[in-house]
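Since the structure comes first, as structure tokens, the remarks are kept for the end.
Note that one protein chain is taken out, while the other chains of the complex remain in position.
This part shows subunit A:
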């Protein structure tokens, strides 16, 4: 059974400004988002992720291309005619209205009867656990509470798609983790398609069904968090998602070799010539300096991180490699700067990226 498509962008392009000052924010992006999916647009600031979100919301019209909602072309519809709601980065709660009035605003504007609005508001207040604050004004709430109100307000009209524009970026770490779980719970309970914009790769990995990694107005890769993390398509994706060690080398006759000549074991299918190898720090294993099949390296420094220690090393040709070692109960890893060690990579850990 194939899932039905909730939102689709076809060759969506967005230029700002005119003439010589034109800035292309979105460069002909095509993407399909499934019904009920938690889809994340991930990328550094200025990559076009927020522009794409605003095109879907209807705050901007594309310079060219189309936006579809459940198969219908909504490109020309203004935002108030789209059954799509947004949770804004700044929350944008109405300061003159109470929490309950904020949540009921959408339904009220849709012209729903008062009883239905009140009922929906109560349900939403329960869903985001804010029953006790219904009559407060938004300025009297903490950041996390405002966040919940913004969520409830956007969910109350039961939109077909919920857009979330970096909604957690203003919260502190602990609250952010809590809200991440809460968002997942809300999505599971409501079954609404969520499109989430973030520049936080960890947030994207923990929450999403699928991620689209964006850079300078283009989508570089779309895939599940595992695909994106384990099989990045290029150096940018590999670098942006998590930490990565890069080594340069060649693929010749089905064999991967480093520039310095050592042979590595990697799946090189489809690659030839100069390539970049990528390996995650947690896939780097430190072994004895004289062990067979290990690359010779020197410890540069070790940095303690609580759960693990980052061990910075230098290969013979000067390439920097970081290994992430889980800490023993003693908290010591027994390696000192200047020490000569060997290192190898876990089987299958080495990714080959085209230059």
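Quick notes on this structure:
Here is the rule we go by: a residue touches a chain if its C-beta (ideal position, glycine included) is under 8 Å from a C-beta of that chain, and two chains touch if they have at least 3 such contacts; residues count from 1.
In the analysis below, contacts and distances are computed from a predicted model.
Its UniProt record calls the unshown chain "Spermidine/putrescine transport system permease protein PotB", which is the correct pick from "Spermidine/putrescine transport system permease protein PotB", "Succinate dehydrogenase", "Ribosome-dependent ATPase" or "Cytochrome C oxidase subunit IV". Considering the whole complex, the residue from A:4, A:22, A:90 or A:224 that touches the absent chain is A:90. Screening A:23, A:109 or A:303 against the full complex identifies A:109 as the residue touching the chain left out. Those residues of subunit A that touch the chain absent from the view are 57-59, 78-81, 84-86, 88, 90, 92-98, 101, 105-106, 109-110, 137, 153-154, 157.
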